[in-house]
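After this line comes chain A, so read on.
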Amino acid sequence: MSLRLILDLIARLALWLLLAPLLPGIINKVKAWVAGRRGPPVLQLYYDLARLWQKHAVLSTLASPGFVIGPAVAWVALAGAALLMPLGPAGSALSFRGDMLLLIYLLALARFCTAWAAMETGSAFEGMGAAREVSFAVLAEATLITALLALCVQTESTSLVTMLAPAAGAGAVLLAAGLFTVLLAENCRVPFDDPNTHLELTMIHEAMVLDHSGPPLAVILHGAALKLLLFSLFLTEAVLPLGQLSTLAATGALVGGVLAVTVGVGLVESLLARLAFRRVPLLLTTAFLLCLFALLMAWKGGAE
Partner candidate 1 sequence: MKELLLILVPLAGAALAAAWPNNRTRPWLLPAVCAGHVGLSFWLLVAPPAVAPNAWFAFDPLARAVLPAVSLLFLVCGAYGVAYLRLRSERPNRVFVASLLAVLGLISAGHMARHLGLLWIATEGVTLAAVPLLHFNGTPRAFEATWKYLLVGGTGIALSLLGSFCLGYASLHGGGGGDLTFSALTAQGLHLSQPWVKTAWVLLLIGYGTKMGLAPMHTWKPDAYGEAPGIVGAILAGGVTTVAFTAILRVRGVVTAAGLGPIADRTLLAIGLFSMLVAALMLLGTRDFKRMLAYSSVEHMGILCIGAALGRAGLWAALFHVWSNCLTKGSLFMSAGNLRRAAGGRTMDEVRGMAVLAPRSAALFVAGMFAVTACPPFGPFFSELRIVRAAFETGHSGAMALFLFCLLLAFFGLTRLVFAIVDGRPRQAARAVRRQFPETLGIILPPLVLLGFSLWLGLHPPEVLQNAWTAVADQFIPLP
Partner candidate 2 sequence: MSEYINLLIGIAMGLNLLALGSSRLPTLIMAVALQGMALGLMPLLMETEADWRLVLVALATVAGKGLLIPTLLRKAMRAAHIDREVEPFIGFVPSLLLGAGGTIAAVALARSLPLLPEHSGSLLVPGSLASVFTGFVLLIGRAKAISQVCGYLILENGIYLFGLLLIHYTPLMVEAGILLDVTVGVFIIGIIVDRIQRAFDSLDTRKLTALRE
């Protein structure tokens, strides 16, 4: 029994790790397509990761071991969070009551470690990037927690498997809009952050990883891809009633949903401009309110 569990876990982990870098590739392809370019191949991130992995890391003499440990811990935390997520019809390998709390904490741990590693360099840019990242995260996390609470109230459960099986009910539209905004913010996409920017002053996430190189950078990039996949999956499962579909339909819906979210991110990135920093809190507050109203609707719906 335990052997099967271990095999299951390994298979899931492999699936997550292998599929995750596909998403940024798709986004870039969509952006290139909208702009009328050919764009980099979909598998570009795989090549980049392989290349980075073979390089040496350049370490600052000032940096403590945290500079390397940070990305590693963040990556492990994200992989762990990924394993907690149920995969539609395949369910979850690790499921227990309250695992949504662990998910929130693992995501927070990953962010903490990335920020920590950034601060280790002692560079002003990294510090600035870390400060921006965590200040936006305060709002984004509140939104995510509210969304999870809404799902909890809706399904009267605190386990991700049962929470994500049915549709989100009346508040689904609100929840979808809120979670999509959180996805954009958490993964540092336009309109919160521009992953392609080359000006340090305007960066958020990118500014934090300026001094990383070689394998640590590869781990950071892969972790970011994992996080993107995790959020798209979460959004899809929260909104679609996967638990009520047959296995085949559910798999199809899941894959289709994740793809749709990814393409959506690409379209948003091509069509919208980045927001001014002072406008970001407004957008995140809006997302928070959307999720809050979804929570209220779940509550009111439950009371009647």
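Note that in this section a residue touches a chain if its C-beta (ideal position, glycine included) is under 8 Å from a C-beta of that chain, and two chains touch if they have at least 3 such contacts; residues count from 1.
Here is how the candidates were picked: all candidates are chains of the complex that A comes from, given by their letters.
This structure is a prediction, so every number in the text was calculated from the model and none was measured.
Novice: Chain A in this complex: which of 1 or 2 touches it?
Specialist: That would be candidate 2, which touches chain A.
Novice: Mind pulling up the chain A residues that touch candidate 2 in the complex?
Specialist: Residues of chain A touching candidate 2: 279, 281-282, 285-286, 289, 292-293, 296, 300, 304.
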